[in-house]
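The other protein chains are all here in position, but one chain of the complex has been omitted.
Presenting subunit A:
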Amino acid sequence: MSSNSFAYNEQSGGGEATELGQEATSTISPSGAFGLFSSDMKKNEDLKQMLESNKDSAKLDAMKRIVGMIAKGKNASELFPAVVKNVASKNIEIKKLVYVYLVRYAEEQQDLALLSISTFQRALKDPNQLIRASALRVLSSIRVPIIVPIMMLAIKEASADLSPYVRKNAAHAIQKLYSLDPEQKEMLIEIIEKLLKDKSTLVAGSVVMAFEEVCPDRIDLIHKNYRKLCNLLVDVEEWGQVVIIHMLTRYARTQFVSPWRQVDSLPAEPQGKPKNTGMGSLSLLQRIFPIYMSSRNYVSFLGDVLEDNEKDFYDSDEEQKEKADKRKRPYAMDPDHRLLIRNTKPLLQSRNAAVVMAVAQLYWHIAPKSEAGIISKSLVRLLRSSREVQYIVLQNIATMSIQRKGMFEPYLKSFYVRSTDATMIKILKLEILTNLANEANISTLLREFQTYVKSQDKQFAAATIQTIGRCATSITEVSDTCLNGLVCLLSNRDEIVVAESVVVIKKLLQMQPMQHGEIIKHMAKLLDSITVPVARASILWLIGENCERVPKIAPDVLRKTAKSFTSEDDLVKLQILNLGAKLYLTNSKQTKLLTQYILNLGKYDQNYDIRDRTRFIRQLIVPNEKSGALSKYAKKIFLAQKPAPLLESPFKDRDHFQLGTLSHTLNTKATGYLELSNWPEVAPDPSVRNVEVIELAKEWTPAGKAKKENPDKKFYSESEEEEDSSESSSDSESESGSESGEDEEDDRSGDSAEDSGESGSEPEAGKGRAATRSRARGRGDSKDVDKEKENSKTSESSSGESSSIEESSSDSESESESESESESRKVTKEKEKKTKQERNPLTKDVSLLDLDDFNLVSTPVALPTPALSPSLIADLEGLNLSATSSVISVSTPVFVPGKTHVLLHRMSGKGLAAHYFFPRQPCIFGDKMVSVQITLNNTTDQKIENIHVGGKKLPMGMQMHVFNPIESLEPAGSITVSMGIDFCDSTQTASFQL
């Protein structure tokens, strides 16, 4: 404040007055609203002046105070014109605060807000990605309907931005635009579709969030990205993980068949009649000759048969599966289903409770029951965290523990209540303990409950008594013990405890219509002392029900209560009436007058329920001429056998809500809750998840394929693995290939992100590659290289040479490699087999890598030494690769995704060859620069002297730190130098001459 007022005085000159004004505001809160109002006005005038001054410091001060006002919830909207002028301020902090202000008030001052739009439009083109992103953020946060088209355009552009950070913001902006104008839905979905294809982990979470909000029903958009999302999941930031996991849970429930099938739905399924045509023998054959099944000839033969018997095939197939279900091959899980379950498992170890819960609910809802057990340990761990987290987690455990006791039984003691727990936590723990109670542990639990009953927290003690009642009903062995214990509690000094016990005993006695006369007598005595209405009502009801068992006491109780009728609670009054009626019917001699007295009292009661009841009872039991046939049955009506109440857990029905959701916590459907669908009977076509690359690979699957076209789909969905083993193997092969391709892509883009200049360009290049599939782009990154050197047109011709380096050094190349290979296959059929062989080892590597992908993804980017020559790095990498393929577990601490590119070919460089690569490490020349290492080779037999960087042609803003001139290079010698280039976060080319 002191610095504020200092700057402030300096500014306005009128020191005294402003000082006063400030003082007034600081002490204003206790004084009345009027004082505040006037001083507010004055203050705002001053703020206006400050905002219009030339000094940044004054403006900043004013903005800070305005933000303070916003934070307190005071209205600062009248300053809008003054503030909005500063939107183009050079000072970044002023700018940010103006943004804060704009977002808050633009909605109220739409016309004025439009003044700021052009500034944002300009900022959207800024070379700095942070500025682009924040401009988009603010622009999309201004909720002014007129600018919808501008926003749309901005989002479109940003979604194709090179910076993943900007794309992430574009994903956020989608939701904002959608909430502003839902008409734009279709266009937005297009953008979402595009962004879903994005391979950056940064974008994934945000775009799935946008998907969930804009078009959660367009599940078809997910198909192609499903595997990618599964594989990226571990590296997405934690909040994105939660959203993605929830979305994938829903997805899995629509796309895969139930892994619980054999347990749940078998009885429901009609037993198919055996249709014994050709296919019956097929299944037999299958069982006999599993080996032959894989042979291609057989498959083609099979294809012929299949075409004939298509329909029968389906039927028998189902039937066969059913049989198989019953037998040892229980159910074959879709590999994609498995992928999801496997890839989410490590997230159980997340420090973020929301992620752990999300994985837990995923396992609960989609994993086979035998595997869901692993989540319990992690959930129990969450009980160590804050009260709020405990509350939610305990609720979810409560729901789970009803259905699958076994999961949490080993952790019984973790749910023991501590006196320091909050009451709501205690009650939830109690709930879980009740659910977990069984014959084996009930005695321990009852001992524990005894401590709880004595708790000073009476609400908790009462809940414990309820719990004991529930245990008594669910475990018959201990019901007598429980009942006795509860009866003992009747002599407790605390009224709440006694009252609760009475209520529970009432329920228990009702369930066991045995002779419990003693207990009833005991309770009748309690009526004198106990005042809690529910308990009194319970006792009266109990006596009424058993009035024939306690013939002496019952009339006496009626007499007593008749006396106190007027002062009783309504609940008790109703029960007195009931008791009177029942006694009138069973023992009218003694109680006739009493009952009539009570009925008279009830007739004039203030409560209409009681008056109604009185009238009803009187008509029913007191015989008069009007009372019809019904009074004959009065006894049957009143003293009918009543069904015992069921003591059930309040969490019983919660499982129809998806666990971990708000709706589950509240046990009502929250706005926007998306139902979790039931498992489909038959899985939808799984091939929709295949990514294009695979489709391509399929085309080349030789022989038999064409004939098999028809039953093809069915084969997949029913996962008849033997029959089309060749098919599936090629499928899985290419699938894993593509997966790992993505991994690597991710690896690379992740690693490259180190130097921000590169990061934008790389994934982009990757995309371009997938789209165009031209041969040259196998070297995607070398695009800029091509442009870069006009003097060396050799990149094409030298590709043969450089590819040898690539092959040995970069596993990341494998995707393009295989692609180009497959392409070549198309051209020459002869090569087919050879390439196939080539592909096999490749695939092997790749699948191993896949298994090991976590290692790779998170492997450090650090380089051992900056001056390491690329060849050594290549060696290291080769080592790394072989290490991972032989021993899965080893992850070397050094992993350099370096690719060497040709800068200058030796032919065009007159014997001087130059290769460059990005070492992916912070540049030593400046933090904006990207370090580039250049290896110079002298291939001539003379010394080359004075190598230096000559003419530079750099675009605006780019900077380059050249290496020191090299005086001479010996024949066949090589030297490595490093340079720093500031690419300005973009893919501009840097051209220079050596």
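In this text, a contact is a pair of C-beta atoms (placed from the backbone, for glycine too) under 8 Å apart; a residue touches a chain by one contact, two chains touch by 3 or more; residues count from 1.
Methods note: contacts and distances are computed from a predicted model.
Choosing from "Auxin-responsive protein", "AP-3 complex subunit mu-2", "Vacuolar protein sorting-associated protein 55 homolog" or "Checkpoint protein", the protein name stored in UniProt for the chain missing from the display reads "AP-3 complex subunit mu-2". In the complete complex, the hidden chain is touched by one of A:86, A:129 or A:401, namely A:129. From the options A:157, A:238, A:569 or A:655, the residue with contact to the chain not on display is A:238. Contact with the chain that does not appear here is found for just one residue of A:54, A:370 or A:420, A:420.
Across the entire complex, the residue among A:50, A:154 or A:354 in touch with the chain not shown is A:354.
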